[in-house]
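Note that this complex is displayed minus one protein chain, with the remaining chains in position.
Then we have subunit A:
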Amino acid sequence: MTDTVTTYPHLDRPERFTAAQIGWVPWLTPLPVEEFTDRHWAGVVDRSRAASPYFALLARDPEILAARTTTDKDIFYNTTGGLPRAERELAATATSRENGCVFCASVHARFAGHYAKRTDDVQLLLDEGVTAPLDERWSAIVAASVALAATPVRFSAEHIHRLRAAGLEDSEIIDVINGSSFFNWANRLMLSLGEPENPAEG
């Protein structure tokens, strides 16, 4: 019987937002790799992802996992034109910070800091939250992401004017919209199906 919920009473949990590498443990049982059929392998897209409890859990619905993964990859990795990768990762980090996903924020804070070579600014966003003082271009991207994360959505023409004034082309603004919107999807899966843990020491 796989319909059981796993809890972790003694888990070593992170205490705040962090750019450090942390783990994630599932509350539901991932699909065991020996039960994967061709349909499930197609769902995880990259075979190595079957080793991740998150993707192996999502593999229980392979069609939506595959479509989600390919959407994710294009929004973040396709840098043919449009917004630099660093700023797509900034939108992902700001959205995760606003929604409260410590795990998602950790992954994308590392990417944003790495690609922008601005780890101090990213750390400020993690520590102080979405009102942290950043330069105008980054503040405009963070504010747009936060407005998109609100329910009901608060994103307005003012956010677009601010992004344009900060130097973004309309094609780049679409990347902000897609990147932030996508993390509303990712945050909700990560937050509701499991929780972050600190890696084992040593």
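Before moving on, here are some points about what is shown:
One rule holds in what follows: a residue touches a chain if its C-beta (ideal position, glycine included) is under 8 Å from a C-beta of that chain, and two chains touch if they have at least 3 such contacts; residues count from 1.
Here is the rule we use: contacts and distances are computed from a predicted model.
Note on the omitted subunit: UniProt lists it as "CMD domain protein", one of the names in "Metallophosphatase", "CMD domain protein", "ABC transporter permease" or "Sulfate adenylyltransferase subunit 2".
Considering A:29, A:52, A:123 or A:139, the position touching the chain not shown turns out to be A:29 (whole complex). The omitted chain makes contact with just one of the residues A:46, A:135 or A:170: A:170. Summary of contacts with the chain left out: across A:23, A:53 or A:129, the touching residue is A:129. The residue from A:36, A:138 or A:155 that touches the chain not shown here is A:155. As for the chain not pictured, it touches subunit A at residues 2-7, 13-17, 27-29, 57-58, 60-61, 63-68, 70-71, 73-75, 78, 81-82, 98-102, 129, 148-153, 155-157, 159-161, 170-171, 173-175, 177-178, 180-182, 184-189, 191-193, 195.
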